[in-house]
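Omission of a single protein chain aside, the complex is shown with its protein chains in their original locations.
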Amino acid sequence: MPDALRPPLTRLGIAPGRLGLGLGLAILLLFSGIWAISGRLDLPAPEAMDLLARLAPPSATHPLGTDHLGRDLAARILAAIPVSLGAALAAMAAILVIALPFGAVAALAGGRVDMVMMRLADCVMAFPTLVLALAVIGFLGASLEASIIGVVVAWWPSNARLVRALVMSAQERDFVRAARLSGASRARVVLRHILPQILPPLAVLVSLETASILLALSALSFLGIGAQPPTPEWGAMLNEARPFFAEAPHMLLAPGLAVLIAVIAFNLIGEALRDLLDKREPYRW
Amino acid sequence: MSKAPLAVRLALAALPLMPMAAWAEPTLIVAVKADRYSVKEDRFTFTTRRPAAQIAETAVKPDASFNPGPLLFKSWRYEDGLYIVTLQEGITFSDGTPFDADTAIASLRLYDKNRSDFLQLDQSSFEKRGAYEIAFRSEVASALVIENMTHRGTSLFLPTDTLTENPIGTGPFVLDSYAPKQQITVRRNPDYWGEPPLVETLTFRFIGDDTARMLALQNGEVDVIGEVTPQMMLSMPQDGSVVLHQSRPIRYAALMFNMQGNAPFDIAAKDLTLRRALGYAIDRATIATVLYGGFGKPATTILPGWMFDLGDDHAMGFDFDPELSKALLAEAGWLPGADGVREKDGRRLSLTMVAAYPNVSTVKPMPEMLQQMFAAVGVEVAIVEVEDSGVYNDTYFGPGAADMFLEFASNNNTDPTYLLYNVFTTMSPWGYAVTSPGGNVDALAKASRVAESREEVVRLVREAYRSIVDDHAATIPILLVPNFSLSRPGLSVPMSEYADWIDYGNVELAD
Partner (left out) sequence: MLRFLLIRLIATLPTLLGMSFLAFAIVAIAPGDPVMMELRAMGVVPKPEDIAAIKAEYGVDRPFLARYVAWLGRAVQFDLGRSVATGRAVTSELALYLPATLALSVSALIGAVSISLGLGLIAVMAGPAVSAATRALTVLLVSIPSFWLALLLIHAFVLELGWVRLIGDGSLPDLILPALTLSLGAGATLGRFVYERVRAERCEDYVRLAIAKGLGPMRILLAHIAPRIIGPLATAWANTLGALLGGAVIVESVFGWPGLGQLILQAIGQRDFPVIQGYLVFMGLIFFATSLAADIVVVLSDPQLRRRLSDA
């Protein structure tokens, strides 16, 4: 390819994929970095109320302003990092714990077992994810744990389907067949040949799904049925900010941006990984 | 669906052309939270409850001290288990049928079809004694039937086959249109027997979201908001674009302790000193300034003093005294631990608080504020917020799965024993044994239900409520809160402590 036709970034030796990956990882590092040093920042406790400074706009004492109880928004947003991101990662981990074995077993067993397992997943997938999560939480009682469970219940089947598709296509590769024909044990085939193959696309999946789970969890908290006050959580902060959004928009802006940036980070990483894994180059016209 | 708004738009366009006509036919749009009407025959609430409780009237209506006063019943007496009633004369239903002994009995009979019949009338006892005189008995020999007839749910409808589509009553308004879950419109009854209402047509729009309701008012899309949550009052614009109307304080916000004492929620049940200490730890004045637009009153009693003439001092209650609170905790053996949370015999003083009945938005952000106040005296509180009274009852309250329950409720009935018996005794049919002290309170409540005179009833009820707060500290009063509505400037809304009795038909449209 003539040099002049290449995208400018590529000319500098930076693939757009790498840029996205770098950016996404940098954002996540930034979040964890800020959280790590937040103890040393001179911020009030996230639960501390200053009823005289309610709904204060951003100022020197309160860099992001205060909420309706005079709590420092900056302190709350920082304190929410482990809660909001932690909940999303925990939900993703739980989904993988269900979806990985479920999808893999379905794909490896094939035939009737596969069919029954997939029909089972279909039954759950027929319901709108958010509504299913809502129903589950409605019956468990609102809490962060309940919203994680709700999201796991609603999200696992689509992930199980994707895992199954990945394992199926990995199984079809020539060297996997060869390994099986040469008498390698089933466990060996799975661990040595299939797993390494599905890991990269799985990383893409996990990253993109974490983004969507983060959105779902914050939406549930926004509805007031996720994290319980006074636990700082971005979605819950938005829920608390809602009645004041005409007079104190600063309450709405900061937590919303926090969710947005975190979701962007996961999406960037996912897309960038996919670009990097996709070795094929489109023909130029 | 789109016809009505077109008509509205045309009307608005025509407004400058005929200002006189616009004044002659004032319309009022009231935003309310949800359409809770049931058209089911045996659980019929369509237009009997708020907001559109304007079509049918009740037999009697509550007066200023919550005693029943005449409305469709002109006078009544109760002798040997028999109620003898003289009806108001000269009243017709909106279809022209006269209201007399026959139609009154037919209307009252309608209530036996209804599962939610709490009048408990003996259907075989109805007796026509004259053109305008009837008599009946109570199924359960209750002396409080007339008291219960102040409930809007007992509104008298003419029994017709089309009751659920077109209810016919004697009220100031008749049904104009009903789009389920969207809006209901009533218009003035031209033949109303009483004083004609000021408003010509009343439209109630169902807008579920609190913020949306508030913005609709600020945007001029509605005139009045009928259901106001404390969050809405917190965010109420202070520039005069929204006006608040309120009744006398009626609802109590109170903390009820789990008195059952099933582990692990057994700390409070056995420890009167602890319960009293928590009572003194609450800074009611601060809560009152933050919540309910500053219109709530720090409470020493569960019910307001004006109700049944109980008197403001019928219980002493608790002041805000953190030092006394700490001293009481220490006296009870709860000593500060390493992280500031008190401990006794290795057990942390950590309590679970469920907020709230009927849902948490009625008291927000009180839970967080209480948590901070309790933390200040060394008591750790975990908050469970519940948006739904079903979850509240079934998951937490029923099984007694918390140490404290925050409730926001009222005695919305002219029967003085009603709330006491159902919410503060171990005989409660609603499961309130969990938070009831039992013993003398149960005895007082039982005695009040069979007392000879209303004075005696009220004396016993007063003593029971005093004992609950002062002797047992089983329930700690926090605030007494009025009923609120919000409107655009220039309206005066005739408020009532009964939400069902707010007289939207007589909202005055000042110029």
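Every chain is named by a letter (A and B) in the order it is written, and numbering of its residues begins at 1.
The working rule: a residue touches a chain if its C-beta (ideal position, glycine included) is under 8 Å from a C-beta of that chain, and two chains touch if they have at least 3 such contacts.
Computed from a prediction, not measured in an experiment: that's the story for all the values here.
When the full complex is examined, the chain removed from view is found to touch A, B. The chain omitted from view is touched by exactly one of B:G96, B:P190, B:G240 or B:P429, namely B:P429.
Within the entire complex, the positions of chain B that touch the omitted partner chain are 1-2, 4-5, 31, 34-41, 43-45, 115-118, 151, 153, 164, 180-182, 205, 207-209, 212, 215-216, 219, 221-222, 387-391, 393-395, 412-413, 418, 422, 429-430. The chain not displayed touches chain A at residues 6-9, 16, 20, 119-120, 122-132, 134-136, 138-139, 211, 215, 218-219, 222-223, 235, 238, 242, 245-246, 249, 252, 256, 259-260, 263-264, 267-268, 271, 274, 280-285.
Criterion: only the chains that are shown with their structure count from here on.
Each chain gets a centre from the mean of its Cα atoms; for chain A and chain B, those two points are 44 Å apart. Interface residues of chain B, counted against chain A in their complex, comprise 210-211, 214-215, 218, 231-232, 234-235, 237, 286, 289-290, 360-361, 365, 367-369, 371-372, 383-388, 391, 395-396.
By the touch rule above, chain A contacts chain B in their complex via residues 47, 49, 51, 54, 68-69, 138-139, 141-143, 224-225, 228-230, 240, 242-247.
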